[in-house]
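Removed from the display is one protein chain of the complex; every other protein chain stays in position.
Note that the chains take the letters A, B and C in the order they are written out, and that residue 1 is the start of every chain.
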Amino acid sequence: MLIVMKNNATSDQVAAVAAVIRSMGYTPQPVPGVQRTTICVLGNTGRVDSSQIEVMPGVWEVIHVTKPFKLVSREGKERTVVRVGGAAFGGEEFPVIAGPCAVEDRARFLEVACAVKEAGATVLRGGAYKPRTSPYAFQGLGEEGLRILAEAREKTGLPVCTEVMDTDTVELVSEYSDIVQIGARNMHNFSLLRRVGRQPKPVLLKRGLSATINELLMAAEYIVSEGNWNVILCERGIRTFEEQTRNTLDLSAIPIIHDLSHLPIIVDPSHASGRWDSVIPLARAAVAVGADGLIVEVHQNPAMALSDGPQSLKPEKFAGLMRDIRTIAASVGRKAGATF
Amino acid sequence: MLIVMKNNATSDQVAAVAAVIRSMGYTPQPVPGVQRTTICVLGNTGRVDSSQIEVMPGVWEVIHVTKPFKLVSREGKERTVVRVGGAAFGGEEFPVIAGPCAVEDRARFLEVACAVKEAGATVLRGGAYKPRTSPYAFQGLGEEGLRILAEAREKTGLPVCTEVMDTDTVELVSEYSDIVQIGARNMHNFSLLRRVGRQPKPVLLKRGLSATINELLMAAEYIVSEGNWNVILCERGIRTFEEQTRNTLDLSAIPIIHDLSHLPIIVDPSHASGRWDSVIPLARAAVAVGADGLIVEVHQNPAMALSDGPQSLKPEKFAGLMRDIRTIAASVGRKAGATF
Amino acid sequence: MLIVMKNNATSDQVAAVAAVIRSMGYTPQPVPGVQRTTICVLGNTGRVDSSQIEVMPGVWEVIHVTKPFKLVSREGKERTVVRVGGAAFGGEEFPVIAGPCAVEDRARFLEVACAVKEAGATVLRGGAYKPRTSPYAFQGLGEEGLRILAEAREKTGLPVCTEVMDTDTVELVSEYSDIVQIGARNMHNFSLLRRVGRQPKPVLLKRGLSATINELLMAAEYIVSEGNWNVILCERGIRTFEEQTRNTLDLSAIPIIHDLSHLPIIVDPSHASGRWDSVIPLARAAVAVGADGLIVEVHQNPAMALSDGPQSLKPEKFAGLMRDIRTIAASVGRKAGATF
Partner (left out) sequence: MLIVMKNNATSDQVAAVAAVIRSMGYTPQPVPGVQRTTICVLGNTGRVDSSQIEVMPGVWEVIHVTKPFKLVSREGKERTVVRVGGAAFGGEEFPVIAGPCAVEDRARFLEVACAVKEAGATVLRGGAYKPRTSPYAFQGLGEEGLRILAEAREKTGLPVCTEVMDTDTVELVSEYSDIVQIGARNMHNFSLLRRVGRQPKPVLLKRGLSATINELLMAAEYIVSEGNWNVILCERGIRTFEEQTRNTLDLSAIPIIHDLSHLPIIVDPSHASGRWDSVIPLARAAVAVGADGLIVEVHQNPAMALSDGPQSLKPEKFAGLMRDIRTIAASVGRKAGATF
């Protein structure tokens, strides 16, 4: 940590800051400059809580040189590969999670599950509990949805992934699902993060609507700090002023996160754009930028979907996308999907 | 609802959309234009779910003319006044909620409670459960903090306000606190919103880090739809590209919300700016823009605060602010604080 | 400047960075830490260009402790008061610039000029050259508009303010106008900034659509570095994800700019909100937050205005606003307008 003093800071003010640093167990080293004095803090092994110092007289700015996360940091660690059934996130493969936004009906879900398996999907998705902006919108089938998911797993052999919305249902969802998903709106729900950190299934953690990369990694740190190291991060678009897309997919986050953390990061082009005709090009770009996988919405009849229809691909479009993905994945040294 | 067709839409496509509208129980009225046809939907009394139509061939854009919220909408309703102890939010008064970010210690909390009461605060604040970005930061005293809050209420006669972070603790917090607060990071935690909608205490609902005004009102709609009409909204800054402030306080939201909703809206200048020297001018501006109250952080010794020290006012600064508020409140036809 | 090395940086890498610092004429002082080494740069009197160092092997981050601007910095300087006719920006008074968005017609402009003077405005505004998003929208009357402005100054005795859009017309605008305005869309037009820095009239510099506070101050530095110290800054709203307002007025910028710079800063509530019914509360808030003045759009018949009608106040509304401003200005120790 570095404490930059104001250019008119008195020597008494410098001494007072140095005293507080010593009281915290660290060593202050003042470095006088032409314009102002900077005090370096030596002896800390992690990030220092600077709030006491920031408000002291004569202090201009406190600068942290230690990142706030440690368990999820890449420094000194190998890349994590999260394995779920036959799928591996973070390795040489390029797994694809696919299925409808919500489980709406048993027969229809089993049908789409077979279709996405056929096309080469690696994991099956489908929401049983749906976070909806409006209290009047379809909220999911709940436990019945979980049972349908389990049946689809039996039928297709694919592992399943579904979202958990509150601490009350973590145990239930964890029992049925192979991957427990935390949605964007719950990325800062710290009670829920802690709770999924204490259950055994891998966690798919979506970036919040306006979360910074640092905050996404800190949310993962919450989960890992409870003992669950199997965390898959997911970029799904951030909120900007642009009005033509629901969110702005931040593909530049992928190389940055690979640089900062050992955790795998996948991309959700469906929620990012909100328009199915943008999903295919964005999915291709996600492969090319180096993402560790995709999560894509597929629905037999998007016009009749109870949620997020406009962003869902029909199964035949999805099959075409899987072919594109394989070609691009090969061109960046990766293998896509389950069937090859 | 209006459905704008593409300029090369066929008459079959127009007919297909009209058929879907009829199947939903509404009346389609096509309005042919020089460039394109628009289909008006007649007969709906609330917002229509448009997802089926958005993906139909020939459809260019679907435009909603009905706002998605109804219970919290101002149309046809009187302004809500939320009463807590002697305080009234949304009326002629200008109540001020004050206290430290977190309850850290019994003696210290009682001391600052008396100081803010002395200065004219209307409600006492203090966090027992703290949402923190880092799992390694101070997380609050939990139930012990709630007991200290209750003791401070006894001693000062002021009602208290504290945050609830998950559904598991709603009952406990509701028992101890006079106002139950939903923090910005939980504004989209729909399970929690529903749950506080079913307890009897007034709810202070903070705008999410990057929530639109519409989303804030929809979150309030979740609470009200469960039967609890005593919701106080709170603007606390939104996320932008500006780096000199923690968040950008969106004071333009105040007149907009007064126009759209009957609920009272207060301002939190402390979390918005993150710098105590900006809190005072922003608090003055909040009064002048027409907010229905303030929530301000006050701490005896900000340098030693376990959370959010840099944004806390010392009691004497707060007392000065209360004097400013009274003057400006009077100049916009309002009365500030409890003591006059 | 501080150079933070990676935690696995070699001593050769540290030495190489130190050598570059010495080659720039400064003194490197390495400060070894438990995790990593930081190199402080000593001996510089201004901001150091760090681009050479940022890309060297072993360098993790370069941190500047010197702000990039110097002439406009507050450090070591008195507040600037910009005087135009009888108006003073940055002192005890609270001047108000008012008038229609564009000069559309001689008779109508003279009429509104008299009305705003009557209500207490200090400076008259009106656009002769209009930056419009669409090439098909009204672009202003050009030199004829400047002549009408001059006539209005004769008639009312108020100084006038108008925008300049390109280097070709700076001389002409400077000849006619008492304040030369740089619009938000030209805040980064560096050729234009330099050019207005070499003409004698005070400059009103608007913050760009998504400019940071630092960038606004750097744009002012461009003007001042050419010799013109009479710069009035203007906050007019920034671009965010919020859709209910055209822009988000960033009132928190006012205390920050007062802290960083000696230049006066005024507020434009009309362009920020785009809705006349928000202009009045935001104008009140601007006074209370400590702004050094206002610029407000007034039009006799907003429904017939050729540009920005929806955000214009009618003269009688403006007169009411001036009364509010006086009351609030008095409550924060200021005097508003020309007539008292």
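Note that a contact is a pair of C-beta atoms (placed from the backbone, for glycine too) under 8 Å apart; a residue touches a chain by one contact, two chains touch by 3 or more.
Not measured: the values here are computed from a predicted model.
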item: Options C:E54, C:E92, C:E111 or C:E144, residue touching the unrepresented chain; value: C:E54
item: Among A:Q199, A:N228, A:S278 or A:S312, residue touching the chain not depicted; value: A:S278
item: For chain A, residues in touch with the removed chain; value: 210, 212-214, 237-238, 240-245, 248-256, 259, 272-273, 277-278, 281-282, 284-290, 324, 327-328, 330-332
item: Chain B residues that touch the omitted chain in the full complex; value: 2, 4, 7, 29, 31-36, 38, 40, 42-45, 60-61, 63, 65-66, 75, 210, 239-241, 243
item: Residue numbers in chain C that touch the chain omitted from display; value: 46, 49, 51-56, 68, 131-137, 165-168, 185-186, 188-192, 194, 208-211, 215, 218, 221-222, 225, 239, 276, 302-305, 307-310
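In the analysis below, only the chains that are shown with their structure count from here on.
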item: Centroid distance [mean C-alpha coordinates] between chain B and chain A, Å; value: 26
item: Separation of mean Cα positions, chain C and chain A [Å, integer]; value: 39
item: Length of the line joining the C-alpha centres of chain B and chain C, rounded to whole Å; value: 31
item: Residues within chain B bordering two or more other chains; value: 210
